[in-house]
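Of the protein chains in this complex, all but one are displayed in their positions.
Residue numbering begins at 1 within each chain, and the chains themselves are lettered A, B, C and D in the order written.
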């Protein structure tokens, strides 16, 4: 019944054309701007970017934050996902609801809360001092730690959800099968669960990494100008310096990072599966 | 199954970390003090009241609401047919089409906003509101496609054939049989799209004009100039709104299945 | 169709402006005022981006940014004959850049606000002392307060070189300790309130909310003196609402508005007819004498050196 | 049931892209007949049904229904009913509304509609479930709704695509009887797809056995059961020992072997069910590789010089242990003669 290709294309085209015109074309023009300086086609903007130690630092910091957030999210994600799938179906649904909930709350509000929590007089410092871990409040705001925590809270739910569904989709009985064949829990995790949930890890990892690397509010509010990331740097380049060329360079780097991660992780997932 | 206790401990910490900040916001919005602090200094409704008196909030709330509804609707109008085509027809370029319509999810929002500003708004003098609408539609499109596709995948295509065999036309079969059965997915896509658009920051960051800014951007701006708890109060109100919507959606369509 | 005037101003004290300036003006002209806020540099960038179809009719800026705007052809000559209050201005406000493209509406001192219970500030150099430096916010180089503050720091270190190399290096050495480099002075209220910082170089216009925090915060009188700046009004080139813009500017410069803004501790008057109480005078930058004593960086110097400063800053501080 | 041709498929070729699934199929069906389409997985049964229903366009060939060429007629105008293997009930509609779906599209309303729907539900014994949703029914009940939904449309032909394969053995038997009853009562022409020969034998007026997209043999159940034409058919209906005949001898693993008795003229091969093998005496010998108890009988798998042989003995007789050598014979007079070996 669904053999008529023309019909299928007719249904698919409007959306594809819309996305292409409204979205892909301007982005491509923007990106080409980074190679078109003073009327010449050149890569000088890129060499400038990598020559600037500040720009390199921001790039490295952004990457580092992204990787760190993704790693920690994966670890917490697995622990949480195991806990969630071991619940009864009804509480599992409720728990997933709670995990999803923060995604529905404005990131402005969520980041805002951390400003209070991580402040000198905030709960974290109060707790640390009560416990006696420190006599003086430690400075948490405007640091990479603050940005890290903010990003983690922002994107952890994506990882948890991906891993929960990966665990749920794992074929039945492979864990008991491994157990009966003599594997202990650690061996089961690394030899069976990890490979079989790799897809979910990749999806979650991509979402978390790309989200962290391209987030604006969290680094802007919790990091300020002391913890610039590529996105806040781009924002400054545009709004303060009106430097579109260098903004395009950063934009391209961001896109390469997002797409690159996506493709890379996908590759890893499928390659290891085939091996 | 096995380790009950550790798994409860993990979940408690998780919930605390994910939801805790929200309670801080709520507490702060009922503070009597004039700055954001936790624990709050006293209790009052004054900041909640103030939210309703700030004019720019009213305007930006209206804009964000409008955008979220209209853009999500538009995204569904575009997204449902393409999802249908992708799940029912074996199209030669299916993957390309899928990549195109879902690319807005991968391209960093700030880049999108900048690109639109520079190459649609400035050169063509496009209205900022229109550009926001287009940007948000593009942004919501991938979510719409993903969620609707998922519900279409779960819906057997033979019920359409059954409808046709019972005398229905192809289009009739879609409206009589397919649509009612992916209602939940469409509603979920709508809510997800709504929330995504409503809370969107990076794309809207550059797409502002005098008097035209979305609510989150307006909140950011307000925070930068006035450090009173009214933004907390507003955040809390919005959060309650989102939670309310999601809660109801969860009750009726099992929303979290779709996310 | 109601007429609309779009203005772009600094972000602070919008409540006061709304009450004293915007609302009364809207009533007076029967038009609608659309207000955009941001810092001077952002405004400049935005005006440049929208050069061909200006969105903003009238804007306020720092002197240096106004000069840049003039050089880039973003603003137009101001027909001062249409400003009834023009003659009431202090001379230094009349045409600060000497190109007829801007009119000053307020000047302000920049000094250091500090917690008197935690420290004493006698010199700009005290900011970088070991005890203090871990608890200060310093203005970012891109803000209006950035270069002047650095300049004063330089003076306290015994150099008045316009390249600001030494003070930037000094700040750079402590970059890790300094709490943050702020972009908007309105942020400082929260930082003081939360105990996040104990001291920061700020402009007088941002003083009011800080003074009302109920904390022992003082306005320092460093031995090197205070710096500051003059804020000016400009009109976008090619605006369709020139007359309305001029009407608005004139209203802003009127004695009543200037006085009310001064009384609210928002803007120090540029209108010399404004008389304020001693109490108010102590909390704003009042009078021609005061203005004259401020150690300002001339706009030209600012413009000539800006790229250099930014480079130094990026190399020494931003990382 | 009349003998006049009601539905005919003529040289029907059906393809998915480049894969030809059905190749030049010819088939004539009389009004009121119950045909079963039998064959191994992938032989094109579903494909054929979809073509008859109009869901698939033939690459060539013709479909005539009730004297009319319907080859190019849309599925919604053919008046052909199809009961899907998966039932394909509309999950959002109640049982009543499912059955009413097609009638409403025909324009029926009010009492008429209600009468027809309830009558349909009565036929399948589901009147008391009218207001349930499909998800609240068991598999067998769903299947009956699907049947009722098609039946109330008074289709010219009712196609059933493995409607029983999801059910457990007991329910399957019950539904089978039910289907037969409905067919007898309404006299509708039915094509029933299955890959279970037991089901095909039990149900059909005629069986169409398909192989690789073409018809292998058509006939009554007894025809097929007793007189298979080819080794493929024989194997399908339980002749587990089949040997080609060459010059009056059996072609076996061991070369040409004479057969006891006379090979009927024209037989290309001979086939024996396990029960037809004479166990205990005879010219051949085999050692017992497997035994299994099969209720009244015991089945032996013998390794013989002819190849593996399946033989049956009464379960009341003592068991022969694994490894024992048994004599057996393959008497030609008991065998079914086949027209073709391959």
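To be clear about the criterion, a residue touches a chain if its C-beta (ideal position, glycine included) is under 8 Å from a C-beta of that chain, and two chains touch if they have at least 3 such contacts.
Note that the coordinates shown come from a computational prediction; the quantities given were computed from them, not determined experimentally.
Asks: Among D:91, D:212 or D:238, exactly one should touch the missing chain; which is it?
Replies: Final answer for the missing-chain contact: D:238.
Asks: Any idea which of D:222, D:254 or D:314 touches the chain not displayed?
Replies: D:222
Asks: In the complete complex, the non-displayed chain touches which residues of chain A?
Replies: Output for chain A: 171-174, 176-184, 187, 191-192, 195-196, 198, 272-273.
Asks: State which residues belonging to chain D touch the missing partner chain.
Replies: That gives, for chain D, the contact residues 41, 169, 176-177, 180-181, 184, 195-196, 198, 201-203, 221-222, 225, 237-238, 275, 289-290, 292-296, 299, 301, 315, 322.
In the analysis below, only the chains that are shown with their structure count from here on.
Asks: Which chain has its C-alpha centroid farthest away from the centroid of chain B?
Replies: It is D whose centre lies farthest from that of chain B.
Asks: In whole angstrom, what separates the CA-based centres of chain A and chain C?
Replies: So the centroids are 38 Å from each other.
Asks: Taking each chain's centre as its mean C-alpha position, how far apart are chain B and chain D in Å?
Replies: 53
Asks: Touching at least two other chains at once: which residues of chain A meet that condition?
Replies: Within chain A, residues 1, 115, 121-122, 238 contact more than one other chain.
Asks: So which bits of chain C are touching at least two other chains?
Replies: In chain C, residues 49, 190, 194 touch at least two other chains, as defined above.
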